[in-house]
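Report on the structure given below.
With one protein chain held back, the other chains of the complex are shown just where they sit.
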Amino acid sequence: MQRIINDPDKVVEDMLEGFLKVHKDLVVKTDNPRTIKYKNAPVEGKVGVVTGGGSGHKPAFIGYTGRNMLDAVAVGEVFSSPTAKAFYDAFRAADSGKGVACLYGNYAGDNMNVKMAVDIAEEDGIEVKTVVANDDVASAPITEREKRRGVAGEIFMWKIGGAKAAKGGSLDEVIAAAQKAIDNTRSVGIGLTSCTIPAVGKPNFKIENGTMEVGIGHHGEPGIKVTELKTADEIAQIMLEIILPDYPFVAGDEVAVLLSGLGATPVMELYILYSKVEALLQERGIKVHRSYVGNYFTSLEMMGATLTIMKLDNELKDLLDMEADSIGLKQF
Amino acid sequence: MQRIINDPDKVVEDMLEGFLKVHKDLVVKTDNPRTIKYKNAPVEGKVGVVTGGGSGHKPAFIGYTGRNMLDAVAVGEVFSSPTAKAFYDAFRAADSGKGVACLYGNYAGDNMNVKMAVDIAEEDGIEVKTVVANDDVASAPITEREKRRGVAGEIFMWKIGGAKAAKGGSLDEVIAAAQKAIDNTRSVGIGLTSCTIPAVGKPNFKIENGTMEVGIGHHGEPGIKVTELKTADEIAQIMLEIILPDYPFVAGDEVAVLLSGLGATPVMELYILYSKVEALLQERGIKVHRSYVGNYFTSLEMMGATLTIMKLDNELKDLLDMEADSIGLKQF
Amino acid sequence: MDYFYNNKGVGIVLGLIKTIQDNKDYLSEIDGALGDGDHGINMNKGFTLCKERLTADVTDFSKALKTLGRVLLMEIGGSMGPLYGTFFIEMSKKCADKETIDKNTFKEMIEAALNGISTLGKAKVGDKTLIDTLVPAVEAYNKALAEGKDFSGALIEMKAAAEKGKDSTKDMVAKIGRASRLGERSRGVLDAGSISCYLIIASISDSIKALLES
Partner (left out) sequence: MDYFYNNKGVGIVLGLIKTIQDNKDYLSEIDGALGDGDHGINMNKGFTLCKERLTADVTDFSKALKTLGRVLLMEIGGSMGPLYGTFFIEMSKKCADKETIDKNTFKEMIEAALNGISTLGKAKVGDKTLIDTLVPAVEAYNKALAEGKDFSGALIEMKAAAEKGKDSTKDMVAKIGRASRLGERSRGVLDAGSISCYLIIASISDSIKALLES
């Protein structure tokens, strides 16, 4: 394990210390060491927007804290849900009295911890509503959509929810916009190598050289199938064949595309892959309104990529195009 | 080799295609497929700022094209200098009649290709002056500074030169500012794993598990020594012991710090490392004015990091703080 | 005796903690086959932290259970935090006001624990989770009581059923959690959570039996 760390059991604490030093102009700590917030949160008169998740996905989750984005984030161990307390403290940090939208991903741990946090918040008079991202097409068939995980599509959900809140939307409006964003979004991942959780010390799954895992999850969860490693053009094709029919996306649609590396894949390759993705979309008459290519939602040092497509309508376009200032997403 | 590519000999072409699609609001192509430019270049009345270098360092080099940053960039093969023609075409693309500052790194190939390009440009009446970055302390002793390579310190050189040009500086003033920036800058890298050039197909050097290469170059050039893999805190100490005495940086100094991952090291670890770097600087009475932590100058999928420190004076502070809009560096 | 004193039961929780600490690597290894290989780490972190919090003023079994549950719930996160956190908090609630704990109190405790964990996690028998250990364990305990067995006897039945339940996960296909993505590939290996649950039940059972016999 080639890692630049101190104590493998303390990577999250140590990371947060550095993170808060570097980004003090944008993000500050709260009284809970596992909850951070936008320096101006709670923003007067604005619905609070909150998420939380396991660590190891930089810039997600904490890197999306900022102006017109997330107000507070609960921080978990590597690949492990934050505590109920961290979520609860994020609600407190984000609430200006207008209520809190908790926009998180569909993982068992997150579901349970959010649920308990919402219960406590309710007792305290903080109104919290939730949207659960389930954009990962490969994680369950469409007939069991409630089982699907949230992956990089969460970024679109945060962007839309954050923008709606910034525009003065009520809690219900923010929830509706974020829900629409994720309902309109589909993702699929492909994995080329595994990764090592520092505290575990060895890779917890294996992808043979020369093969790839189609539909891999953000923690290395097995995908739909293992195939030989294809070319970038073929991979683009495979990913779109999984995503496009699932919504479905059709000719005339305008979409936003996010192609995120999983960590160790050189960004050069993401551009190569993107080029074909856009070409194939164009062939089908689907127009790319905005694209994001880079390391937006990683899985430690996995090689591979997640492709995320969100169908846009006028409201979503408007919200997506809005300025945003966060570490992971800056738009002016 | 777990790569998302098509033809390994065409990765740069394929990458550029995707890059230009994604960033069309900022970067456009020129008539030379290996030269790209800021969409508003040449900027009327402004000195042109240009660089060029091998590919595989995303977001460097092309990712620093943009407003108040680079006007045009020559693109080489992976880890290999661009052609003289690409540099020449970058000069043409950037020149508004005020001359061009070519700010590049000290590599044999780049030196030769820039020299030839400058010669041709001169014949055509384009005035070009150069600054050669040599911030990599480990690449030669201080007594042979002319042999030292340029590494991530180039980003500071571009930022400062780009800002000076944007403020209306003359060619000589831009050159002087960029030269001061790099003269005030020192870097050192540590490598934890090697990387594979797509066209070569296998790693061209090896770092044993459990060891690290102190002073590694941006293409895996051997460093000062190979030691056992240390903790993040120890690595911070080692890096600073190489950098600080070389300039030297002393109590009372204000500095900018850039800590870049080499590609595959999870960003989490960079924050862990940064935290100790800042603490050690503070101990010595050195104040961090601005810090940049992330994948700013990578080497394909190498694990490791480069630490870069620039000593600031009022002019440099002013220029560093100026707004900038590029893919790799956005500051508002 | 067919009961034990609440204020003599802190050792039961200490035993639990030691059991988890001793099995840290084993649990992670098992989790590595179907999950992400961190079950031992997650469990160890929570139970070890609890040990630090078990200060001198925690003198009752019920309080020790509450401390453990609270630490898991509040400070551990993941799935195990809320699931086992709820488990121990529910147990503690049912004996908080008792001076002594007999077999009927213990029945209420484990039923509440099972109920809490099921409501929260929504897993069912056959899903290949810790529920496959817990449900048969509680059923066996209740059955033993119905048959007139004493506290110790019922604990023996409970432990044996937990072990069988744990072993039953081997042939199951995971239907919940990350392993469910594996489908048929998840068959043939034990579920990590069903093992930690067995270890917990076995440890509690052994500790109480020792108390009853002392």
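In this document, chain identifiers A, B and C correspond to the written order of the chains, with residue numbering beginning at 1 in each.
Assume a contact is a pair of C-beta atoms (placed from the backbone, for glycine too) under 8 Å apart; a residue touches a chain by one contact, two chains touch by 3 or more.
No experiment lies behind these values; they were computed from the predicted model shown.
The chain not displayed here makes contact, within the full complex, with B. Residue in contact with the omitted chain (choice from B:N113, B:T130 or B:T306): B:N113.
Of the candidate positions B:K29, B:K85 or B:K330, contact with the hidden chain is made by B:K85. From the options B:G217, B:G263 or B:G294, the residue with contact to the chain not on display is B:G217.
Where chain B meets the omitted chain, the residues involved are 9, 54, 76-86, 108-109, 112-113, 115-116, 139, 147, 197, 199-200, 202, 204-205, 217, 219-223.
What we mean here is this: only the chains that are shown with their structure count from here on.
Minimum number of contact steps separating chain B from chain C: 2.
One simple way to say how far apart two chains are is to compare their mean CA positions; for chain B and chain C this gives 55 Å.
Here the CA centre of chain A is 33 Å from the CA centre of chain C. Multi-chain contact residues, meaning those touching two or more other chains, do not occur anywhere in chain B. Across the assembly, chain C contributes no residue in contact with two or more other chains.
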